[in-house]
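What follows is chain A.
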Amino acid sequence: MNFLSLFVLIPALMMMGLFLSNSRKQLLFFMTAGASLLMIFSTVLTYMYFTERAAGNAATMLFTADTVWYSAFNIHYSVGVDGISVAMLILTSIIVFTGVFASWKIDPLPKEFFLWFCLLSSGVYGFFISTDLFTMFMYYEIALIPMYLLIGIWGTGKKEYAAMKLTLMLMGGSALLLVGILGIYYASGATTMNILEIAKLHIPIEMQYYFFPLTFTGFGVLGAMFPFHTWSPDGHASAPTAVSMLHAGVLMKLGGYGCFRVAMYLMPQAAHELAWIFLILTGISVVYGAFSAIHQTDLKYINAYSSVSHCGLVLFAILMMNETSATGAILQMLSHGLTTALFFALIGMIYGRTHTRLITEMGGLMKVLPFLGVCFVIAGLGSLGLPSLSGFVAEMTIFVGSFQHTDLFHRVLTVLACSSIVITAVYILRMVGKFLLGKIQDPHHEHLTDATWFERISVVTLIFFMFALGSAPFWITNMIHESVLPVIGQLVK
Partner candidate 1 sequence: MAEQIIFYILAAIIAVFSILAVTSKRIIRSATYLLFVLLATAGLYLLLGYNYLFAVQVAVYAGGVMVLFIFAILLTNRPGADVKSELAVRRVVAGITALAGVAFCAHIIYYNVNKVMVTVAQSELTPQQIGHTMLGTDKYQYLMPFEAISILLLACIIGAIMIARKR
Partner candidate 2 sequence: MDYSSFLQMNEEFSLLMVMLFLLIYDIFAGEKGSKYFQPIALVLFAAHTLLNCIPRDAFSIAGGMYQYVPMQTYVKTILNIGTFIVLLQAHKFLNEDANRIKRGEFYFLTLSTLLGMYFMISSGNFLMFFIGLETASIPMATLVAFDKYNRKSAEAGAKYILSAVFASSISLFGMSLIYGSTGTLYFSDLATLITASPLTIMAFVFFSVGLFFKISLVPFHLWTPDVYEGAQTNITSYLSVISKGAAVFVLFTLLTKVFGHLVTQWQPILYGLAVVSITVANVFAIRQQNLKRFLAFSSISQAGYILLAIISGTALGMTSLVYYVLVYMFSNLAAFGVISVIENQTKKVLMSDYNGLYQTNPRLSFVMMLALFSLAGIPPFAGFFSKFFVFSAAAQQGYYVLVFIALLNTIISLYYYLLVIKAMFLNKSENPIEVVKSDFPVKLSFVICTLGILLVGLFSTIYDQIGLLSFGM
Partner candidate 3 sequence: MELITNFLSGSVQIEAYLGLSLIMFFAGIYGFLSRKSLLMILISIELMLNAADINFVVFNRYLYPGHLEGFYFTLFTIAIAACETAVAIAIIINIYRNLNSVEVGNLDEMKE
């Protein structure tokens, strides 16, 4: 058993523990222990990754393991990581860890909540460590379905509608995806479902024309690509804090990761030919999401549309098909994951105090909630791309990379995408200005209490990593960059 499998096993064991536990303290113990373990583990993994690479191991995937599972379909349980996966695993660990602290006081049914939360996280981890199309898809779906209950039971507002919509739309995406995966498998004539192996084969171009759009759109739905993004505002707005964090922070990244790892990697010719369609769609996402965010009054809606915009940028960058923009895309995933998780965490905490999320009903909260307020401003600044926070590094890498494209069309699109940074500033500052700054609107808000210790842990962890990524990107960019190369090499070929 490969040690990467621990990433899936730990959540599974956590579930077992939770299942057997019968007091709230035990629940929290299992969760924090598990989440910390995952966190430590991802750190160790990163360290090992670096040492392995430093030792000159140039394989595409490290720590690979392969066990035959369903031989009739050549389904293997095969795992392995490259720099991209490592980055994503770190992200997931951070967010699971902080998510646990953000849902410290979840009510009702805490046990069930954490059970589903664990299932969700095991799905996400599994997705990132898989190198087999089938297991990848399986984990993808494992990660989707707990969302329904998590939103439906513990959500707020129009939760049932939102949960249903989110689940169905994402399942719709996965339906497209499954056709794509089957198409890839059979059209390539592969005798394996391992991505790396299939990449060595050639899928006939006319088949690529069918399956590339399916696969890309399938993953794109999860990446909130226009016009399949509408689950995102409703879903995120209704979800409980930790779920919003995990979903916007990590789950949406599955889309970008999948687009890159599966759609682009395995069908490079079609990617080349059809990229322009998706570039336009994702370009629209970027600008459209940002513009839509301006007009929202619900904090979560603002952030959800902002996610549409930022995740659009991920897909946009991937489609630019050069190493820099692709590196940028991965960085943007990380950055957006951290930033948006922080946002949702803070929004949840603020909502827990004010019981409203409408910026029109709040004001001057900075005065009563200085800690949360400052953190919120930091999150906002991160989101709008302040240097030294993660967003800047990611966005700049994307823009510089995309602009290196030799085709004028792509450069013009890049310029349009760049314009989102202004619009982002507009809605972020509008939001901050309306509800944090100014005078206190509601007299009830005068006596709110600032963050508790567990909330602080959650928030500070996220901010720490945002700074770490934004101030010293070199430790992770090289890792990502070298892992992007095989895919880009495939595309350039």
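We adopt the following convention: a contact is a pair of C-beta atoms (placed from the backbone, for glycine too) under 8 Å apart; a residue touches a chain by one contact, two chains touch by 3 or more; residues count from 1.
With respect to how the candidates were assembled, all candidates are chains of the complex that A comes from, given by their letters.
The structure presented is a predicted model; accordingly, all values stated were derived computationally and were not measured.
Engineer: Pick the candidate that touches chain A in this complex from 1, 2 or 3.
Structural biologist: Candidate touching chain A in this assembly: 2.
Engineer: Contact residues on chain A for candidate 2 in the complex?
Structural biologist: Those residues of chain A that touch candidate 2 are 69-73, 75, 134, 138-139, 141-142, 145, 148-149, 152-153, 159-160, 164, 167-168, 171-172, 175-176, 178-179, 182-183, 185-186, 210.
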